[in-house]
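Complex shown without one protein chain; remaining protein chains in place.
And then chain A:
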Amino acid sequence: MNASQTLVALWTLVLKEIKRFTRIWPQTLLPPSITMAMYFIIFGNLIGSRIGSMDGFTYMDFIVPGLIMMSVITNSYSNVASSFFSNKFQRSIEEMMVSPMPNWVILAGFILGGMARGLGVGLIVTLVSLFFTRLTVEHPLLTVLVVVLTSALFSIGGFINALLANKFDDISIVPTFILTPLTYLGGVFYSISMLPDVWQGVSMLNPILYMVNVFRYGFLGVSDIPVGWALTAVLGFILVLFWVALSMLARGKGIRS
């Protein structure tokens, strides 16, 4: 394929993915908006007013970046995992496999589709948060950069999960038993400075902590961890997982006999 044909193929796949999740918006876009509105009302307003300040900010201001990031992570991941597995299940993945599209285009198409949903939901949640607080963004470029990288990282994760999955149950195991606990323990609702030293050390092993903190730094200008180090780690994870996913795709893992 020449460059323009490759772009057409990539755009076709991305557009198809965007059409898919917008067609089923009551399942994909509406629930996170409602869930996050509940978080803002209950944790931010009702309970948050009794908690007081966190790192010098109101509790509502403190949790908004974390909740936006949580939406981006879960939606990026689940979009690619469910869409790619659904393609495997219905065998419509064969449409792509018999075509001359390079593997990296297939991978990039699904990742960009996952990012479109993850970032779209992130934007919706951000707009919902404006009903509850007045957002300020200290470092806009950094904020955008970290949310885009995080969305890409978890989209790749969802892709690998779908490649390895043999049944629909297999694509809910990781979000339920790994992603959600790591997100809740990743400093969305609290600063790790509140934890005893031992648990602060344990928390540092949680990659989501870094993403949430850098994102929060973008909004509020405060972070529990060094920003540059966190960005480098996220970028490194993206490169490694992209390579892993591409290798699996080339070997036909889960899709070729």
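Just so we're on the same page, contacts are C-beta pairs under 8 Å (C-beta built on N, C-alpha and C of every residue); 3 or more make two chains touch, one makes a residue touch a chain; residues count from 1.
One rule holds in what follows: contacts and distances are computed from a predicted model.
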(request) Determine which name in "Na+/H+ antiporter subunit A", "Cell division protein FtsX", "ABC-2 type transport system ATP-binding protein" or "3-hydroxyacyl-CoA dehydrogenase" the UniProt entry assigns to the undisplayed chain of the complex. (result) "ABC-2 type transport system ATP-binding protein"
(message) For the chain not shown, which residue from A:I41, A:M97, A:L182 or A:L195 touches it across the whole complex?
(response) A:M97
(request) Sort through A:T28, A:N87, A:T150 or A:T183 and give me the one touching the missing partner chain. (result) A:N87
(message) From the list A:M1, A:L127 or A:I178, pick the residue that touches the absent chain.
(response) A:M1
(request) Please give every residue of chain A in contact with the chain that is not shown. (result) 1-2, 4-6, 8-9, 11-13, 16, 19, 23, 86-87, 90-92, 94-102, 252, 256-257
